[in-house]
Every structure is written in structure tokens, then in C-alpha cells.
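Here the complex is missing a single protein chain, while all its other protein chains stay put.
By written order: A, B and C. Residues from 1 in each chain.
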Amino acid sequence: MRIAFLGLGRMGLPMASNLLAAGHDVVVYNRTRSRAEPLESEGARVAGSPAEAAEDVELLVTMLADDAAVEHTVLGASGALATLPEGSIHLSMSTISTALSRRLGREHAAAGQAYVAAPVFGRPEAAASAELWVLAAGAPEAIDRARPVMEALGQGVIELGEEPETANLVKVAGNFLLSSMLEGLAEAFALVRKNGVDPELFLEIVNGRLFRSPIYEGYGGLIARGSYEPAGFALKLGLKDTRLVLAAADESEVPMPAASVVRDRYLTGMARGLGELDWSGLGRIAAEDAGLDGQAEDRRGHAAPLRE
Amino acid sequence: MRIAFLGLGRMGLPMASNLLAAGHDVVVYNRTRSRAEPLESEGARVAGSPAEAAEDVELLVTMLADDAAVEHTVLGASGALATLPEGSIHLSMSTISTALSRRLGREHAAAGQAYVAAPVFGRPEAAASAELWVLAAGAPEAIDRARPVMEALGQGVIELGEEPETANLVKVAGNFLLSSMLEGLAEAFALVRKNGVDPELFLEIVNGRLFRSPIYEGYGGLIARGSYEPAGFALKLGLKDTRLVLAAADESEVPMPAASVVRDRYLTGMARGLGELDWSGLGRIAAEDAGLDGQAEDRRGHAAPLRE
Amino acid sequence: MRIAFLGLGRMGLPMASNLLAAGHDVVVYNRTRSRAEPLESEGARVAGSPAEAAEDVELLVTMLADDAAVEHTVLGASGALATLPEGSIHLSMSTISTALSRRLGREHAAAGQAYVAAPVFGRPEAAASAELWVLAAGAPEAIDRARPVMEALGQGVIELGEEPETANLVKVAGNFLLSSMLEGLAEAFALVRKNGVDPELFLEIVNGRLFRSPIYEGYGGLIARGSYEPAGFALKLGLKDTRLVLAAADESEVPMPAASVVRDRYLTGMARGLGELDWSGLGRIAAEDAGLDGQAEDRRGHAAPLRE
Partner (left out) sequence: MRIAFLGLGRMGLPMASNLLAAGHDVVVYNRTRSRAEPLESEGARVAGSPAEAAEDVELLVTMLADDAAVEHTVLGASGALATLPEGSIHLSMSTISTALSRRLGREHAAAGQAYVAAPVFGRPEAAASAELWVLAAGAPEAIDRARPVMEALGQGVIELGEEPETANLVKVAGNFLLSSMLEGLAEAFALVRKNGVDPELFLEIVNGRLFRSPIYEGYGGLIARGSYEPAGFALKLGLKDTRLVLAAADESEVPMPAASVVRDRYLTGMARGLGELDWSGLGRIAAEDAGLDGQAEDRRGHAAPLRE
């Protein structure tokens, strides 16, 4: 398949590489051109603009940072929409707002192009190992044509109907659940740490006996150890995604007070210069607001080890 | 072991029964005496007051509804503290405040008795099948003596040091994490339902692909189906436990905004007469506040089934 | 002065009328043309488009509903910016986002035009009686030229420096203080009403003895009486302005948890179909969430009258 791939960030780069490995004919574009170089040796062509990349392809993949980047890259002056052939598909994998996704659907339809929203769950390592989960919404026929590409990128495609923005909604609702979990853990750890409980033991109890979730295990461990760098997914991106879920909630008139709490905590983090921490850095904010140092000490030598 | 067991509610009754089955010599007391009758046929003696029950036992177990009940039953006019022999142990398994637990520790010490806080994780079914998790804190020697009893009631004992209230703190912090999860799910489901997404499919995505937690699976299913009756654990008890975690947070000066949100939602539920719903009834409150009927429709016939 | 006036809503119509009465030469435009008719008899010319209105004027006034309307009317296809003469001034009086105000400043500068942000405090009656307060920010020279127009519309002009968006920020911060007061009153009234206190007496105490503010008196009275219709300023506009203050807070990284609470309450109101109530309808939402009917009964016959 002839594919244009726009956006070679921490997610996009390994994804484009997987498409090359799967034998697709891929032209790539990235604002900072040097990011594209490693892919040249894998067989990619490098375009000088989104419009140039989209000429003559069957499928356009975008994996960009935010609404502004997608708007600029697809709808801007030298954007991809103008040159994408009629009948081709835009597979839009970025985490963007439902409003922009709806608008892209309209604009592509007006240009005789198909639009499939296909945001993903998974971090850069999952992108590299093609273990993403893809949420796909759009015309069934377009989803079917794009399926081989989605399958080359992940371990499964979950279909969410014909309205593209539904996939974006589910993506941001899922990320909200993660943020909400992080805030819950952040507050609980601040409370127990301030009362002298070994955070590792607390995690062993609440995840080992209650949640039994690899996600709680992973993030709980980061907060228990106060280990927020390097970021797997940055706090500033957590804020971005919280904005998106609140925008969707606003549009559909759904009050989300827990999401509001999370937003205010992320903003506090930004104001404290913590935007580059991992989003589990909510643990540090809650700790500081409780008068603890943000960093959990290693109390393992001091407190009761886990005895059952 | 000669044991007095006070409080034969939904948790206490099967627990006392398990102690009898394990061969202990058990005298029971319950405010409503008729609740004690089934245990008589299992070999229990029934006392007319807490004080009468506690005479001459080695171990006193309390499993009562709240602080007021424990205060009355242990410290009140005909309470157990007055008659519990010196050197005996009070194994306090109710979910009570850290403040009351601390006070009980002091009062028992003054009376030459030992005090072990031993709240549990698990619902009535787990109590029946002796699969509770017991959090124990107090003097190591007392914990060791009480261990056979705790082991007869659950699948493990987790020790939390010498300060009894630490066990109560960890218990309410754990329940807060559950409440916080429920509120997160409640908001996310309200959002996606209002946007036409099949709630069962949403759960399949967020738990199946992200959290992979039996707890999310279970409670998520209740919210997805709007199935809040009969209550496993009532909303009014969720409120009670949220009060306890907020009281502990207040005492130790830890702001917990997510806990505050949960509290206000539970209070809304109480004001709407929903106190007897399961605590996952937070899902109904969030749905109603979003202008949805509280009950999720069965959309399984209408929306896209899970296809991967 | 030759003036174009765009937007003849509840605020704009009396304002345009005042400019005509002050002897200015006014051309008006409104999307729904019939709204402009009353002004024709007062001497206004009616234009068929924003672009047509702006031709050849010294000053362009906009008084429109929201960002989208301003964007469309000024920057859109037949928008005013294209025809406004070089050296003329855009006096932007709508309550819009700081982001759009900043952008308008840039675009006008690029077109050789001046831009003054001049949002106002005051309701339609104050617009009619020329008693608005005008917050003005922009180039001092442009403010000076626009001053006679601003003075014809209100009782004073408050200058806020050279950055236009500062005036918009102060406007939305002021409206936030009003929303925050409304939410405070809403909660306090729900609490005292549910405990049998006469709301009028409560208001007499808290405003009569504490705040002594005509604003508390007016809005407190609406909430005390449950009198939310007709709206002086609609709840849905309260939500709009709360969005604006949260957007400004987000941009400048300032957590505003009280604003988040207000936002969630307004959204609840929208979801309940209460968007056309007065924004003091927050009182009804708080009352309903407390299990009271939204309407305060008239308790004046029943409870203790004010005796001192």
C-alpha cells in the first residue's frame, strides 16, 4: 500500500518503521526533518511538506502532538488535504478533540476522501513492538481497507461505529480513567506516607489484594518510589488529554468533577515547572500539598516488611 | 480459645460461624438478639450484654457498624472493657476512625488489656468463605496470640506495625481508592453513554485492554448495566467510609480533593434517597447529573458489538 | 464620529441607540436584520454585511455573543476587517477569550488598524441608561480617540494598559467572582433551607450584617425566593463565561478549583434543561442536589420574622 506518514515523534517513529517492515511503500514527513533520517535507511522517502507527502498515496496516517499540529498539517496552507487523492483514506491516529475529528470528517467528505479516526492505547514501547490497541471509527468500508495497516501497528482493532469522533471520545475517556486513578493513588499515598506507612507495603496491599491490575502495579510503583523521571507519558500531555475530555464533556453537557480535580492538579504541576515529569507526578503534587517532600523516601529498611 | 464475638451483622455472623467451626469456644452478643440464634445451634453461647460476653474470655472480637456502635459496645455503661480480663486481647475488626482506634488503644492499655486493630478487606461472601484479608496492627506479641483467630477468618494477615490506628488508616485509604475508582467510572460511563457508546463495549476496552483488574470488571459491569440493587456494599456505607478517610486526612493535614468529590456525590445520593443502593450507584448519580436516566439501557442489540 | 456598530442583541441595541442619541453617525449590522429596524427611525443606516458596515468608518464597535460570532463577523469571509479603513479603530466590547482578543490585536495591527478591547460590566438596563463600566486596554492613543464613544455608553472608563487581552481577562475574572458568589449562596441557602431557616431571614443576616453589598442583596433575593425567570443573565451565558475564565487560567497555568466547581454546576444545569434560567439558578441546582424542590417556598408566614 502507498502510505504517507506524518509525525515522527516518540510514537510515530516506531509506527512508521513497523509499516516499512510490513512491506508498505511509505513516504514520511516530519516538521524537524532530521527525525526522518533513520527511516530513510529502512526504505522510506522523505517529503518536504505534508502536501508533497500526500500526493498520490492510498492512505494518509497522521500521528501528531495535538489539535493545532493536526489542523496545521492537514488543513493548513501546505497541508495534506489539498493533495490527498480522491478516494484515499486519512487514518487519523493522534489523540485529538472530538470537535476537530468531526470537522476533519466533514472536510474530507467534501473533498471526496475518506476519514477514519483511529487513536491508540499504548506507550512508545508498545508502538515499537506493534502491541498498540487501535480504536477505529468511520465508514465500515474505509475501516476495512485500512485494517491491514492498523493490524501491522497493534495487537487488535476495536470498532466504534461510523461517527469518527466516537473513537476520539473513547480514547480521551480511557485516558481520563488513567488520570483519575493516578490522582486517587497520589492522594492515598500522601495520606499513608504522612502517617508512616511504607508505600511499597501499601501498594502490595491495595493492588496485590484489591485491584490486581498491572496498571495499578506499574503506576503505583512509580508513585511509591517517587520515580517520575524520565517520563513515559509527560504530565503536560496528561493535562492536554484532560482538556480534551473536559471539552467533550462540555460539548455533551456532562459534569465531570473528578476530571476537574485532575485538571487543577495538572495545572498546579505546570505552575511548579513539573510538566516534563511523568503524569504519575500527580503523586509528587499531592505529597507536596500534604507538606511532604515530593520524593518518597526509601522506607523499606524502616517499616514492617510484608509478612503474612 | 475462649472468644467473645460482638456484632453479628452481614460480616460478623459468618465470621463468628467460622470461629465456631474452627473449634473455638465462642460467646456472642448482638443488640438484636434474634440475629444470634442461628449460632446457638452451632455451639455458641449468647450473652445479654457486651460486659457479660467479655467476662472470662482470652480474646474479644468486635465487628460493628461504626464508631458509635464500637464506642457504645466497648466503652459504654455495660460495655466490654469493664469486664474483659487483664491480659486479654481486644481484636477490633470494624472499620472505624483512626481517632477511635487510638483512643481504644489507650483505654485498653490503662486497663491492662491488649488492643489489636484488625480491619478487613472483603465482602460478606468472602467473610463466609474465610477469604478476608486482615490488616493487623498492635503489639507484636498480641498479634501473635491473635493470629490463629485471624487466620481462621481470612486468607492472610498483613502486619502494619505497632500503632493500632495504622491498620485503620490503611483500611480507609484502600476503600477510598475503591470509591475514587467508582467515581471515575461513573463519570466516564456517563460521558460515553451520552455520546452513544455501548457501555459494555467501553468496559471491554478500558478494562480488557487497560486495567485488566477483576475489581474494575465487577464494578464496571454494575455501572455499565445500571445494576445497583441489591447492594453488595451500600452507598450509605461508602459515605461513612469516605467520612473516615477525610477525618484521617484532616487529622494529618493531607488535602484530598478527589475524596471531597466522592463525598459530595455520596451526599447527593443520600439526598436523593439512594443510600441503600450499592456504592457503585455513583454511576446513577453521574448519569442523572448528565441528564441521562440513571439506568443504563441495554444497548447491546443496538451498538457495534466488540469486533477485533 | 462615523461609527459601525455590529451586534444588536440585548446589550448592543440600547448601546447603539445611545450612540445615535449622542449625535454620532452610525451604521448598524445584525445577523437578523429585523433587530435593526427600530434604529432606522433613530437615524441609523443598516448595512447588509459586516464588511459593508465597516467601509469608511472611523470606529468599529462589536458587541456580539461569543468568540465564534466575533471571529465570523470580523475575520470571516465578508467580515469587517477587510474593509475597515487603515487608521480606524476596532472597539471590541464583547465578552470574548483572551486568546481571541490577542489574535484580533495582531490581525488589526497587520492591517494597519487599531484595536481596543473594551468589555463592559452591566446588564441590559445599565446599557440602556448608559451606566455601564467600560474596561479598556490597547494603545493609549487609540483609547483616547475612542473615549468619547465609551463615555457615551457608560459611567466610566477604566484603563488596563496596552495589552488588549488584559481587559478581557479582568472582565472574565470579575464574572468569575460573581459566579463564585452565586455558588456560595446557592450552597448556603440549600443548607439553611433544609434545616428550616427562613431564607429571607438568612439573607437579612448575611447581607444585612456581613456583606452589605447590593449584589448579594439582589442575587441573594433571587435565590431566597427561587425566582430564576426571566433571566437577567442566562445560566448558559454563565457557563460560557466560566469557560472563558478557565481558558485564561489554563493558558496562564493558574489552578482555579472554585471555578471548576462552578463549571460543573452550570453543566449540570444545562443537562437538566435549565440553561435559560438566570445564572442565579445555581440556587435551584444546589437545592435539588440537597433533595429540596428547586423552588424556595414562601416561608415568610411560617418562620420567625426578623426581630432584633
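Criterion: a residue touches a chain if its C-beta (ideal position, glycine included) is under 8 Å from a C-beta of that chain, and two chains touch if they have at least 3 such contacts.
Since we're looking at a predicted model, the values are computed, not measured.
Novice: Which one, C:Leu39, C:Met93, C:Leu239 or C:Ala290, makes contact with the chain that was left out?
Specialist: Considering the complete complex, C:Ala290 is the one touching the chain left out.
Novice: Looking at the full complex, which residue from C:Met11, C:Leu91, C:Leu235 or C:Ala249 touches the chain that isn't shown here?
Specialist: Checking the options C:Met11, C:Leu91, C:Leu235 or C:Ala249, the one contacting the hidden chain is C:Ala249.
Novice: For the full complex, which residue in C:Asn18, C:Ser88 or C:Thr166 touches the chain that was left out?
Specialist: In the complete complex, the chain left out is touched by residue C:Thr166.
Novice: Looking at the whole complex, which of B:His24, B:His90, B:Lys171 or B:Arg263 touches the chain that is not displayed?
Specialist: B:Arg263
Novice: What residue numbers in chain B mark contact with the hidden partner chain?
Specialist: On the chain B side, contact with the omitted chain comes from 243, 249-250, 253-257, 260-261, 263-265, 267-268, 270-271.
Novice: Contacts of chain C with the missing chain: which residues?
Specialist: Its contact residues with the unshown chain are 98, 121, 133, 135, 156-161, 163, 166, 169-170, 173-174, 176-178, 180-181, 183-185, 187-188, 190-192, 194-197, 201-202, 205-206, 209-216, 245, 248-249, 252-259, 261, 264-265, 286, 289-291, 303-304, 306-308.
Novice: Across the whole complex, list the residues on chain A that are touched by the chain not included here.
Specialist: Those residues of chain A that touch the unshown chain are 257, 268, 270-273, 289-291.
The rule we apply is simple: only the chains that are shown with their structure count from here on.
Novice: Please tell me the distance, in whole Å, between the geometric centres of chain A and chain C computed from their C-alpha atoms.
Specialist: Each chain's C-alpha centroid was found; their separation is 37 Å.
Novice: Can you give the whole-Å distance between the Cα centres of chain B and chain C?
Specialist: Going by mean C-alpha positions, chain B sits 50 Å from chain C.
Novice: Multi-chain contacts only, two chains or more: what residues does chain A have there?
Specialist: In chain A, 249, 253-257, 261, 264-265 touch at least two other chains.
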